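Every protein chain but one is kept in place in this view of the complex.
The first chain written gets the first letter, and so on, giving A and B; residue counts start at 1 in each chain.
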Amino acid sequence: MLESSKKFVNVENLWIGYRVSKLWSIGHLNIDIIKGVSFSINQGECYGLVGESGSGKTTILKSFIGLVRPYKGTIYIDGIDIYRDVKKGKEIIKRIGYVAQDPLTSVDPRMKVKDIVSEPLIALGIDKNTIYEKVATLLKLVGLDIDIMDRYPFELSGGMLQRITIARAIISKPKLVLLDEPTSALDTITQAQILKLLKDLKDMMNFTYIVVTHDLNVASYLSNRVGVLLKGYLIEEGDTRRIINEPLHPYTQIIVEASKLKDVSELKYSNVIGCPLYSICKYRIDLCSKEIPEFIRVDDSIVRCWYYKDK
Amino acid sequence: MKRQGLAPCIPFNCPSIYHLFGTDDMGRDLLSRILVGAHLALIQMVSVIITSIALGILMGVIAGYSNIYIEKIFTYIMELFIIIPSMVLAAAFVTIIGRGMQSVILALILTWSPWYARLTYILVRQLRELDFIRICEAMGFPRTYTIFRHIVPNVAPLIFVEAITDSSSVLIEITSINFLIGAASLTSIDLPDWGMIVGYGVRYIRTFWWISFFPGLFIAVTAFGLILLGDGLSEYISPWLKRRWRLWF
Partner (left out) sequence: MVKEEMEAMVLNNIAIRARNLYIGYDEGEKILWALNGIDIDIPKNTAYCIVGESGSGKTTFGNAIVGLLPPYVVTKGYLEIYNNKVIDNDRLNYSGIRGDIAVRIPQNPIASLNPYLKIESIFLDVLKHRFKSISREKAFEIALEAIRSVGLSDDVLNKYPHQLSGGMSQRVAIALTIAINPEIIVADEPTSNLDAYLKGTVLNLLKSIISKGKTLIVITHDILFASALCNFIAVMFMGSILEIGRVVDILTNPLHPYTKELIDAANLSYTNFKHFNNKLRNNSKGCVYASRCPYYFDECIEKPKIYYINQYHGVACWRVQKSL
């Protein structure tokens, strides 16, 4: 299941962190945001990354497009190590689509819509004359009128702007599209429309998606598989249906309950070296405060919890 | 400065039909001098403002994209120049370069462009955090493209509006410098800049008040008009600053 050669996207043992100098003494502190995350995605699949704010999910996306460098581990996209093989890696990064959370800040307010959507093509050096035709086709595809091509972002609503960022993300015919909480800033009806649009586009054009969200309902609608992030650790991964019906890790159980609008006690994370859930976990043992296990396979999923060690 | 065909008449005339604002101690018609002074004021203001904006944006963008050491050095130098009053700098330049508009203009550029540079620097730092700049970097564009196509068009209007709002201060500084330094010497050049005329007339203010009064009036009205212009422009650009409760206040 985890052989690197056959998968489209392969993340192996990713560690991202930074050093800060200590405030009142000499030396440095190493703060890790992502700790040993590994996962892989097939082409045409949609992988959901679920976690709270502060779990590091946006950081993972940033490392895919080269904005943050991991200090350990590798990211393979289409078989190419994007950090070691710099030249080919840069070519691949140019062709990754990125849809950000807030539609208002992800477009340049001083550019017209047609220039915003066509920008990735300019980076790829495509002939200027054919660009606007492509823009028109794409705007129709995402459900917008062509006469907004000459408008400015401030004249448009949040839903329309998000569609424009989606159009911009897919205009370079990317194989991989990264979606960072694409609907968190939108109303219910607009959210449903955008999610349906994303699903239809994926089916139509065989994109590979990585969707980052804190809402399990969004993840379950779009993704085939889901990975759960807890404070930088990928503590569970598996098929979406299975995770929602039979969550394994205690943290996943809590957030599945919460998505059904049930009350959950506010999670107080412990600062121990091991599992962040140590102070409130009902299955805890002494070992949990020192380290968490490597990936333990349970049927088709993987989980990182000592409770499943011998199951 | 040529006198532009102004023939001297009877000195020290009160304002009358022939000389609407009177004449000064050498019999020069004040109205004509004030009108020429308007031309001079505009030249000085415009050259100061445009050069300051250009230099300021340039320096601010460079600082916003540099590493932490250059940033620190930049901030210190900028603050240093902001603190030095323009009048002192102008006096220094007068002794080095000689009198004339160039000293005043140079001094003011050196005082004002660090201000815009600092503003630009803050804006650039904020803009760099925004998603669309990040996405631009990820798309593979070189930095110069990002700066010229995205950062500068977003920074320039705000700096421009700020400059218009500051233009009244610039005018007051120019005229004050000319008033204090320009008129101080006995062999002054015959520039009918408003500040200089006021400086001339200060000696006669008890008796021949019109020599100082009218140019001073022009300075005040122009400065006030520029403030209103700046206000209106910033309300147009950022509509949320509009004072909606005008009827109540």
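Operating definition for what follows: a residue touches a chain if its C-beta (ideal position, glycine included) is under 8 Å from a C-beta of that chain, and two chains touch if they have at least 3 such contacts.
Fair warning: this is a prediction, and the values are worked out from it, not measured in the lab.
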The listed residue (A:Asp187, A:Asp203 or A:Asp299) that touches the chain absent from the view is A:Asp187
Of A:Leu195, A:Leu234, A:Cys275 or A:Val303, the residue that touches the missing chain is A:Leu195
Across A:Tyr76, A:Phe207, A:Tyr221 or A:Trp306, the one contacting the chain not displayed is A:Tyr221
Against the hidden chain, chain A presents residues 52-53, 143, 158, 187-193, 195-197, 200, 214-217, 221, 254-255, 257-266
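FYI, only the chains that are shown with their structure count from here on.
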The answer for chain A against chain B in the complex is residues 65-67, 90, 93-94, 96, 98, 100-102, 105-110, 119-120, 123
Contacts from chain B onto chain A in the complex sit at residues 130-132, 134-141, 150, 153-154
